[in-house]
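Right, one structure below, let's go through it.
Here the complex is missing one protein chain, while the rest keep their positions.
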């Protein structure tokens, strides 16, 4: 299984029936493809819609319906339109059940850096700071390393997105839960050993007595 | 002419075509009956409608359309519904052209007291403080005196509604403009002398060289 | 899972001592069946946050009559002599708040702001006990956010999923309060299939609504 597919499938297991969910641009977007059977979740795009779907067929695009990445999307029955202020009121007021964000770095305090590389990439934070600060549950989905360098670090060297501790991190190697005491290794990816994870991780990981293996339903 | 009719007719002369107007409960409500010919103004009721009118006939009341005094009203074509937050956003953001408020006292600083008499009447300020503070133009319409006691006073003894200086005061005796220098007598009511006004007023009035007489179009 | 709930069971969820945001302006846009059921179940010691208490015997005035409420935050109580009587007698604690500030405080509570910086009330008795801050030479009161255990709303229509719309002045505080209640219960005049309220006409998105009060028999059916 491709790394990003594994990550998306594992993150999807975190969603529950009825959840309002916002998926960041890039890797997080894939999560929508692997929803567990029998649950209904509502996807928000922060530019103003709840109930986003794929465009059901070529030529059916609506000029006035895009996602936050600027891609044409569709909407399901029961969708609703929101102005930007109301959309962010949901995000900032704790009404968004889950946001899945990409990451550049995640540190031992559970703080995320995902929006800028000084002197190199200054795109602006868009809605990222609001999502990372306001969502009920923040899940980071990202590759464990970039060009051989661990993205799970002792302390973020890149500008952080929020001081808020994220709730879960899913990489192609591991599921990690940031806690008050530090980063706890919760699950290993199929075929990956704890030692391999430790070797690939700059941050200190707390290894509990039982570390499970990522479980992905076979039919997904 | 009845005092309150005179006051309402004179206040109505202050409205301009296209104005968004909020009329307080009681005497101010009468203003809607005497609009100058050829102008269209839009009446807001702060409980959530722009374009309020009278109910056009008995039996046509809508259970869900009342004014801020709880009276059934109608609406004109082009009306719009507002939630309370949006309605007060118009008021507080300076988008309301004119509010006409009743008064208990008005003092030399142009400050209005109109919402409570300690130990006697504590109804709550409702939207009064927002209107008196936020409207572009605040016009006070009230009787000059109550039980022989001037309501135009040196300094309000009742709790004020706002520190903001109101823009105009219309009574059955006079039109008075509060300014930085004090209360300026602008007009006398028909048949009323300046001396009569001075005798009926506790506050110091500035009498300019020319004081006009209230002019009400004959056909109103 | 259906959000429909019987009004009796809905009100059974509200414990004595709960804080309640209640929509409505002079009983228009007020959840009447919920109010009647709160009275019937004899709830006590409630904190009620609402614009006004209407008149005795009508709308949320019934909650005052039945002494369900220990603490009231409102902008206006002038239409209800019983509210004033209980306040003066010390039976009911009343906090009066300018109506626009009340809106903004509830909004702030519902969307996670730390407070509201408002010019309304500065220099008046409404400022007593509150902090004032000066920004660019102008004074603003810092008004505190309001949240509650429940938001009890009235609406025109709810679709099966809980999207809501409203009629004219019955909208009032309801959409704002939908953000600020930990549990949100809406009492619709009509329940309609998904799609009957088009996306652009939804005022309160379904994700804010936890329960919809079940239909009451109409049309003899």
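Think of it as A, B and C in the order they're written, each chain with its own count starting at 1.
Rule of thumb we're sticking to: a residue touches a chain if its C-beta (ideal position, glycine included) is under 8 Å from a C-beta of that chain, and two chains touch if they have at least 3 such contacts.
Given the structure is predicted, the values throughout are model-derived calculations rather than measurements.
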Just name the one of A:84, A:179, A:193 or A:215 that touches the chain not displayed here. A:84
Residue touching the undisplayed chain, where the options are A:47, A:105 or A:201: A:47
Where does chain C touch the missing chain, residue by residue? 104, 108, 112-119, 133, 135, 138, 140, 142, 144, 165-168, 171, 199-201
Listed in rising order, the chain A residues that touch the chain left out are 45-49, 62-66, 68, 70, 75, 81-85, 88, 91-92, 116, 121-130, 133-134, 159-163
For chain B, enumerate the residues touching the unshown chain of the complex. 17-18, 20, 42, 49-51, 75, 77-82, 86, 88-90, 92-95, 134
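Convention: only the chains that are shown with their structure count from here on.
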Among all chain pairs, the one with the most C-beta contacts: B-C
Suppose every chain is reduced to the average of its Cα atoms; which one is closest to the average of all protein Cα atoms? C
Among the chains, which has its CA centre at the largest distance from chain C's? A
When the centre of a chain is set as the mean of its C-alpha atoms, what distance in Å lies between chain A and chain C? 35
Mind checking the centre-to-centre distance between chain B and chain C? Centres are C-alpha means, answer in whole Å. 29
Send over the residues of chain A in touch with two or more other chains. none
Multi-chain contacts in chain C: which residues touch at least two other chains? 107
